[in-house]
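Here's a slice of the assembly, chains where they normally sit.
Letters A, B and C name the chains as they come in the text, with residue numbers starting at 1 for each one.
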Amino acid sequence: MPSDWMTWLGPAEWQAVRLSVRVSLWATLASLPLGILTAYALARWNFWGKQLLNGFVHLPLILPPVVTGYLLLLTFGRRGVVGQALDQWFGIVLSFRWTGAALAAAIMAFPLMVRAIRLAIEAVDPKLEAAASTLGASRLWVFATITLPLILPGVIAGAILAFAKAMGEFGATITFVSNIPGQTQTVPSAIYALLQVPGGEGAASRLVIVAVALAMAALLLSEFVARRVARRVAGS
Amino acid sequence: MTVQIALRHRFGDFGLDLAFDAPPGVTVLFGPSGSGKTTVVNAVAGLLRPDQGRIVADGRVLLDTAARRFVPPHCRRIGYIFQEGRLFPHLNVRQNLLYGRWFAPRAARRESVSQVVDMLGIGPLLSRRPGALSGGEKQRVAIGRALLSGPDMILADEPLAALDEARKAEILPYFERLRDAVSVPILYVSHAPAEVARLATTVVALKAGRVAAVGSAAQVLGDAMALGTPVATSVLRARVAAHHADGLSELICDAGRLWVPCVVDVPGALINLRIAAQDVILSREAPQGLSALNILSGVIADLSPYDGVSVLVTLELGDARLTARVTRRSSVAMELAPGQRCHAIIKTLTVAPQDRGTKYVPGDGS
Amino acid sequence: GTGLPAVGDEITVFAAASLADALAQVAATWTAETGHAVVLSHAGSSVLARQIQQGAPADIFISASTGWMDAVAASGDLRPGARRDVLGNTLVLIAHGADEVPVSIDENLDLQAMLGDERLAMAMVESVPAGIYGKAALSWLGLWDSVAPKVAQADNVRAALAFVARNEAPLGIVYATDAAIEADVTIIGIFPAESHAPITYPAAITAQSTSPVAGAFLDYLTEPPAREIWAGFGFRALY
């Protein structure tokens, strides 16, 4: 059985699966803090250019993924402004690396994450935060001890949405970092490559099943965690 | 510590425009629903930034809109008991209680947790979440949370409204102790004349966003009309003379000797006694053989109609004044008139237990 | 690497997606012969071209259109003199079904009537090579204006093929290499070679390639073992 199961996908496909999981996890976790910050700023602060920021965050959703990927290529590519700077100063190369795939996935998933978290923040009663401040908690402490725990279900929902989106991301990724096996060939890219060749549908559909199974598992896990958190808040 | 408060704020139709000083002790904000009590308390807490205002606590400027100064709530070191609980739903009772402690300097943690928990009777609830508490339980936890945060000032917005009499009777002495022993200044919102008389160093009566009356409990509660409530009350200031073995304390006031169920204060202390006008019986002749021990004699200073049925009779007892409310029928039958000498009969137990105010800090503004 | 023993050098080949399985076989035989590994990255020619212009780590680029190869050459991203046309392809008219009646493709072909109310599946006629060739061929035959409103343009040839295979569209224009493999379609006609520009797949070494074996692989693409494989997939070998 185990060898059956292992050989159901070829080694190249397993590699794509592993890479996709790694890319999606990194994309989700690394963008989470910024996602929470952005959501908080959009939900609670008033500042100049707020609507600009809001629009900017949503861009990847509105643009065809190919365009986003192209813009990423122009910006973060080896000859792009930011890409060159990152390379020179920090030795970070994104283009045609799995890190670039993670960046593309993170950017594509960012609006979903921010929207979910923002909605959760807006549902927190500011009166509770005010109560915490009268008890001596500074803004940051109020956030850490009151707001954050209360929005946890929303944060989980946002993160899992982002993870799922990252697992399915294709257009921007292939446009930005191409489709290099072991480096940037995620599951969707592999599926695309398989669909381009006659008779590739069988292998493609096997990959689809694995991708769906993985994303579903993450989804179920997140539901479970979110429900436990919510139950705790409601009072058992 | 005196808190000086001057505020001007507009909410649609409602306008708040007031200024008063809260001297050391308990300042009770008293007034009908919607008169602006919570608004004032929120401004002191820093949760409301009024249109204009200046709040100075013990020389520290907490708010000064003219100078654009605003100390954020978490730096004000207050313990705010909200009118609606506001417990943190994701924390259990213990965590709610200890929340403010994290932020309090070690020196300010003067209340012992177990003592507060016992007083509030919330020991069995410590591991529950607020969602699983009854209304009164929530309110008790909210009180505990504010007290345990080691505040420099307490803001209490109708803290006891949801509680039964027995529970109130247990918690009130605690506020008295805070006022007297710990001497934390307290801004206390209440509708209940009994609580007011018992706790108040100063009463600020609000009406439609303005100060209708301010003064000692004696001055303000005596003036029923200022409050817009149908309760006429006198407050006598008395000195504790002695405690007797049968559980009664002997008090001396301007008008003579009074017996009340044992007060906690040491002999020599000055205390407030609240006496509702309707609890005073008048007699032309000196009454004999009654169970009532307190009979004070004085001269009728004023006689004014109160409502269709009754009149208020104000007696001068030395420097003090005592108001009695009697039916018009009795007033006519007894031929009461200003200048007449008259005896006031007050049941010993009528001034007990809720209405025996205990000692207040000398040197108050009243 | 792809799991093979990395005994030699490794080269990265960016190639048009339609070459995927044929090129995989060519690469495999080369690796078996030389011990050098090949990493293949497949995407649309336009995507790959732009990536190479942005410094992608490709040693060799195989494009499905001369246009994109020219663009990469113009931006100076190809090694001068290291370009050649490797493959050719044929444009065919396909119909849904296992054995449909062949037609002769000339100016008398009543494509409009054959379609009726239905659609002619093609790749995008302004941008994707197969579509560009197809439009040119139909124009040359004088059929374009009449069928233009009935064309359903897919984003690549494979998607156009899928429309016909699913019988969403009864007819389609694709490469012979694609049509050969799909069981649910029949090639009912071959467009004359002169009806469109030659369909060629140019290959070239990139300017930034430092691989010592890139030249050897480029040569290998036109050597007999590779030619056999290309032919097996229906390509015309050009040399």
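Definition applied: contacts are C-beta pairs under 8 Å (C-beta built on N, C-alpha and C of every residue); 3 or more make two chains touch, one makes a residue touch a chain.
Given the structure is predicted, the values throughout are model-derived calculations rather than measurements.
A single instance of every chain kind is placed in view; the whole complex contains them as A x2, B x2, C x1.
Just so it is clear, only the chains that are shown with their structure count from here on.
Contact with chain A and chain B alike is made by no chain in this entry. Centrality by Cα centroid goes to chain A.
In terms of their C-alpha centroids, the spacing between chain A and chain B amounts to 57 Å. Computed from the mean C-alpha positions, the centre of chain A lies at a distance of 34 Å from the centre of chain C. Chain B and chain C have Cα centroids separated by 90 Å.
The residues of chain B never reach two or more other chains; the list is empty. By the touch criterion stated above, chain A contacts chain C in their complex at residues 11-12, 66, 70, 73-74, 77-80, 95-96, 174-175, 178-185, 192-193, 195-200. On the chain B side of its complex with chain A, the touching residues are 45-47, 72-74, 76-80, 82, 84, 86, 88-90, 99-100, 102-104, 128-133, 145-146, 149, 155. Of all residues in chain A, those touching chain B in their complex are 127-128, 130-139, 141-142, 145-146, 149-150, 232-236.
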